[in-house]
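A single protein chain has been removed from this complex, and every other one stays in its place.
And now, chain A:
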Amino acid sequence: MDDTWNLQKKIVTYTLMVMSVIALGALWVSEEPKPFIYALVFGTLIGILNFRNLALTLEKAVTMDPAAAQIYASSKYFIRFFINAVVIFVSIKADYLNVLGTVIGLFLIKFAIVATSLFNKSALFKRNTEGKEEE
């Protein structure tokens, strides 16, 4: 159980770091940064919770029969989809939240996943070294 906990912690840490950098950038650039920062934090936290929900879903799905796992994962996806819809709806309706901030927040975790895995120099170096050793 919770096989992917360390990976989740790493991804969430990177996401929070990127969120802090963007929030500081907004403080620096914008004259009225509050709605953007509130929305960014709101979107990021929902993104993190959705990621945690996805992790729990998949950890359970791998113990199931493949056909049942498909249905289970798809049904859970549509629940997260609905949650995202509510979050974006609230940020459109609420004056104190900036929609752009919420959308960026929801996408931050995906950005963190791609950035940590694709642009990780130490991993790239390790892979190149491994290749040379094998030769």
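Here is the rule we use: a residue touches a chain if its C-beta (ideal position, glycine included) is under 8 Å from a C-beta of that chain, and two chains touch if they have at least 3 such contacts; residues count from 1.
Everything that follows uses one rule, which is that contacts and distances are computed from a predicted model.
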Choose one: "Electron transfer flavoprotein small subunit", "ATP synthase subunit c", "Dihydroorotase" or "Cytochrome bc1 complex Rieske iron-sulfur subunit". The correct choice is the protein name in UniProt for the chain not shown. "ATP synthase subunit c"
Across the whole complex, the chain not displayed is touched by chain A residues 3-4, 7-8, 50-51, 54-55, 57-59, 61-67, 69-74, 77-78, 80-81, 84-85, 88-89, 92-93, 99, 103, 106-107, 109-110, 113-114, 117-118, 123, 126-127
